[in-house]
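As you look at this complex, bear in mind that one protein chain is not there, while each of the others sits in place.
As written, the chain order gives the labels A, B and C, with residue 1 at the start of each chain.
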Amino acid sequence: MINVGVLGATGAVGQRFVQLLANHPWFQLTTLTASERSAGKPYGRIVNWRLDAPFPEAVADRIVSPTTVEAVKDLDIVFSALPADIAGTLEAEIAEAGVIVCSNASSHRMDPDVPLLIAEINPDHIGMIELQHDSGRDGCIVTNPNCSTIMLSSSLVPLLPKQIESVTVATLQAISGAGFDGIPGMAICDNVIPYIGSEEEKMESEPRKILGSFNGAEIEQADFSISASCNRVPVIDGHMLSVWVKAGCDLNEAKKAYAEWRAPFSGLPTQPEETLHIFEEPDRPQTRLDRNRGGGMTVSVGRIREGIRYTAMGHNTIRGAAGSSVLNAELLKTKGYI
Amino acid sequence: MINVGVLGATGAVGQRFVQLLANHPWFQLTTLTASERSAGKPYGRIVNWRLDAPFPEAVADRIVSPTTVEAVKDLDIVFSALPADIAGTLEAEIAEAGVIVCSNASSHRMDPDVPLLIAEINPDHIGMIELQHDSGRDGCIVTNPNCSTIMLSSSLVPLLPKQIESVTVATLQAISGAGFDGIPGMAICDNVIPYIGSEEEKMESEPRKILGSFNGAEIEQADFSISASCNRVPVIDGHMLSVWVKAGCDLNEAKKAYAEWRAPFSGLPTQPEETLHIFEEPDRPQTRLDRNRGGGMTVSVGRIREGIRYTAMGHNTIRGAAGSSVLNAELLKTKGYI
Amino acid sequence: MINVGVLGATGAVGQRFVQLLANHPWFQLTTLTASERSAGKPYGRIVNWRLDAPFPEAVADRIVSPTTVEAVKDLDIVFSALPADIAGTLEAEIAEAGVIVCSNASSHRMDPDVPLLIAEINPDHIGMIELQHDSGRDGCIVTNPNCSTIMLSSSLVPLLPKQIESVTVATLQAISGAGFDGIPGMAICDNVIPYIGSEEEKMESEPRKILGSFNGAEIEQADFSISASCNRVPVIDGHMLSVWVKAGCDLNEAKKAYAEWRAPFSGLPTQPEETLHIFEEPDRPQTRLDRNRGGGMTVSVGRIREGIRYTAMGHNTIRGAAGSSVLNAELLKTKGYI
Partner (left out) sequence: MINVGVLGATGAVGQRFVQLLANHPWFQLTTLTASERSAGKPYGRIVNWRLDAPFPEAVADRIVSPTTVEAVKDLDIVFSALPADIAGTLEAEIAEAGVIVCSNASSHRMDPDVPLLIAEINPDHIGMIELQHDSGRDGCIVTNPNCSTIMLSSSLVPLLPKQIESVTVATLQAISGAGFDGIPGMAICDNVIPYIGSEEEKMESEPRKILGSFNGAEIEQADFSISASCNRVPVIDGHMLSVWVKAGCDLNEAKKAYAEWRAPFSGLPTQPEETLHIFEEPDRPQTRLDRNRGGGMTVSVGRIREGIRYTAMGHNTIRGAAGSSVLNAELLKTKGYI
């Protein structure tokens, strides 16, 4: 078994990591870190479990560690659900110490030697790890993109061979994307908030790295522009996107591309049967009905029509965060990095 | 006083008409029509009042009429909240009978001799009434646009002199847009539905008529394309739009155009102080906080930024339906049509 | 394998039956009935699947039958999700034809020879089936209680030996209890409706039968009064109850009774590990966090305090409807009735 830990195990994404790792066939969840205040106490006592999935009793008695290099330096992998302000330095130090850091934080996503990885979408970017090793890092950092970016990038990939010129996207994002306490009930019930700090910037830059090509030395970014408008809506989980793509193909070719696209590999434990599910019904995907498809790991695409326009939707804390990070680690394992 | 009636006075838009007309300074609400089943009974007994505004007790004892030409033929104006399937024929017959029909139904919106009117946006289109008179109609039909179209068209008008090339718009629309019983609670709670029947078609055609120019004989449609994606979100009232406009101006010129735009007239009873309110705050307008601005008649615009992108929002059953229709009737009165 | 069918397989409870039976270890779901209009078509084509659990593809091609005696008379068991107005006659006819009818409809619940059964709560009432056989019925009808009644009766059972004198209960019930189209979104978003037709009457009568004793010939009803006030709240699934019980015990004895109560048997496929889960946390159970406990079959009880007061909560369409009905059928099987 491969020993793994979770940095920041009590927050919204941290709890998802714990849920996904508690019974993982390859990974043994040995270490859970939290704030100084919680360290030394059993996880089951200090966590305020707020997922609707049942609490994994197996980790109830695990003693929580402080969030330090020392606490995780003997692990094979740590999954990071840290906020960006502390992730930057700490993740780098942990990677120096020889650990593989699979991070959901934004701090290192755009680093020139760090893969911004969605396992089925750009698996060859994993080679960027060598750049880190070359520069003397014993371990490495592998990041997954922002939640909305994952839905957008995954849904764009079938059109990539068709010469994408520009992408326009409006989002309808769930409350959980801001963390458990991120958005007051008074602020979001019966309301739409047409603004999410830094989200549009991430959506406009990250996909160009993800969908770019890695030549062994650096990423050549994908050559199209993205314009995003992000909205918060009163749903618990699931980010919905209205997307317009200008590309060098007509609607039928686009539909064919979606129908024929297949993930480049299969069978990893966290990987869904379908990375993309294509709906033919006029009113799907819907957030509540479809967010749990593929255990929350499938991105649903529907309403592909003239424009080229379509709707994409996925679970923001599973496919959009912890689930993608775990899947990335599984890919690392199959590629021999662990 | 001018005698007016409401066709279909018990539905979501019908109740808004009754609310707005019950204490109108110019119009006396004498006639309320409903289905055959309700006719002959007092309005207060048959209506299931579901607005959060208080029920106007003044009309409680008004005896409901059947929805027929006969019932309204002696009125000056009737406001129509009928469904499209019966509005088509009946509104035409009522207009033949000499009555002015201000209609929220879609049936006649695109008729070549019927104004598709937003009072402050295209007031000169009122002249199309003459075309109806010329063809022998004693009364006339004046329509207001679809609810989302009103928000879009109103928010586009300051950019009209800047050569609009194309418009891309994603909507986040309220439940009330589908009527009181239109969307089950099970279908919309904690959910987004990325489809509203016929809505995108209306949004892609109606604004080109509204923002077109009337040369005395016909409308020359505005010469730009529109691409719309419509979503239903779990809010009660208020349609939010994420809009992209390609136009022949830069961001500063666009902002200046919004800052300087003024409604071409003022002072009508239902007219808000601001037809458009321009927000500088990064996170406004918000649906619940801003939908009642100007008594629900102000369209709020915010986040004008590179793209050119902006957010627009307005109350869908007031500015987007009954309120705009009443305001149109007020304009007709000041122009001498009544 | 035991051949089973579902009467009314397209509604909210019907779909739950299909979900729970599609992969059942003992029961083979061979027959799905629906309205005349849908009969003859594949289930996957006519059902508008609206559960957030994935659609069971195994039944997609099953041809839907009309809802008639003929269609189900060769089955071992039919589960009925019919509305009360047609359930009354039809269920009796199907039972005459030799089939075991496990019904969620209210029509026969209070019949003197029909068990109103919650498998772990009053399993001996199953003996009432003999009364039906004695009167010449080849099959039989077994009913499960109303959804709120199931939560109330299950949560009261540990106190039953303590001489319950009276029960006062206020409910906070989910939208799904009214069926998919039962409550318009406009009626329930940001709202509480303090009325549910016939619900209080059911809650005040059914528990006295369920918690009564069966002497082999008839039910001696439990000897306490119940006063209920039912409210609809904007949650999708899960009925919450605030309960007061006057009983011949103090708080400590009550807590002990809850701590020590155990289901009288275990191990049926649909039975949860815990029929009742007792929370010690001050703010649990919560609807969204706890409704899926035990696969939706566990009733959660918390805040047991002076009064004696407590809070109870359970999933209304699983434990409160289809799940309890399937569990009843499993009990019938182990008791040799099938």
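Throughout what follows, a residue touches a chain if its C-beta (ideal position, glycine included) is under 8 Å from a C-beta of that chain, and two chains touch if they have at least 3 such contacts.
Keep in mind it's a predicted model, so treat the numbers as computed, not measured.
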| item | value |
| --- | --- |
| From C:145, C:272 or C:285, residue that would touch the chain that is not displayed | C:285 |
| Hidden partner chain, touching residue among A:181, A:260, A:280 or A:306 | A:181 |
| Of B:202, B:232, B:255 or B:288, the one touching the omitted chain in the full complex | B:288 |
| Residue in contact with the excluded chain [from C:193, C:249 or C:338] | C:193 |
| Contacting the left-out chain in the complete assembly, out of C:235, C:263 or C:318 | C:235 |
| Those residues of chain B which, in the complete complex, touch the missing chain | 49-54, 189-190, 236, 288-289, 291-293 |
| Chain C residues that touch the omitted chain in the full complex | 168, 170, 172, 189-195, 227, 229, 231, 233-236, 238, 240, 242, 244, 282-289, 302-303, 307, 309, 311, 313 |
| Touching residues on chain A - with respect to the absent chain | 12, 50, 175-176, 179-190, 234-236 |
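Simple rule for what comes next: only the chains that are shown with their structure count from here on.
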| item | value |
| --- | --- |
| Same or different residue numbers at the chain B/chain C copy interface, by half rule | same |
| By mean Cα position, the chain sitting nearest the middle | A |
| Turn needed to bring chain A onto chain B - CA fit, degrees, nearest 5 | 180 |
| Interchain centroid distance [CA atoms averaged], chain A/chain C, Å | 40 |
| Chain B and chain C: spacing of chain centres that average the CA atoms, whole Å | 47 |
| Sites on chain C at which at least two other chains make contact | 50, 189-190, 236 |
